[in-house]
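Just one protein chain is left out here, and the rest sit where they should.
After this line comes chain A, so read on.
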Amino acid sequence: MYTKRLNRELSKMNQSLPPGISLHSAEDLVTWQMDLQVLDNNPIYANKTFRLNFKFSNSYPIEAPEVMFVRAVDREIPIHPHVYSNGVICLDLLSNGNGWSPVQSVESVCMSIQSMLTGNTKNERPEGDAQFVLAAGRSPRDIRFVYDDPTV
């Protein structure tokens, strides 16, 4: 397990984080939760905060972390064509294979997801959302998404 790396990430995040990103909880080196806000005035996400759940395997950061949005008090799943209503995010960099690089971090993932939301104009869920949520239960990193629309 990459204890040193995780501890280093944690202490760095405790010192400073980019605007709109904050650490909600990190009680162990397995699961961390981050809170996320969209900074510009994108009407889809205005005045809302979202919560991201990070789960690390023993092989993190060689392997990508498992990242998804979770519901909590005042925390909804953001509407986005690449975010399923169960919180699963369809993002290239979160899948092992050539999307993820071990140089990326919790902070950089948060920033990527933040900018994914910032640039979005479509107030909609991915196609086949209902079906997908029904069939869920698999680890989101193992789901093979088709990245057909790089603009969203």
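Assume contacts are C-beta pairs under 8 Å (C-beta built on N, C-alpha and C of every residue); 3 or more make two chains touch, one makes a residue touch a chain; residues count from 1.
Keep this in mind: contacts and distances are computed from a predicted model.
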* Pick, from "RBR-type E3 ubiquitin transferase", "Methyltransferase small domain-containing protein", "Zinc finger, SWIM-type containing 7" or "E2 NEDD8-conjugating enzyme", the protein name that UniProt gives for the chain of this complex that is not shown. => "RBR-type E3 ubiquitin transferase"
* Tell me where the left-out chain touches chain A, residue by residue. => 2, 4-5, 8, 59, 61-63, 96-98, 101-104
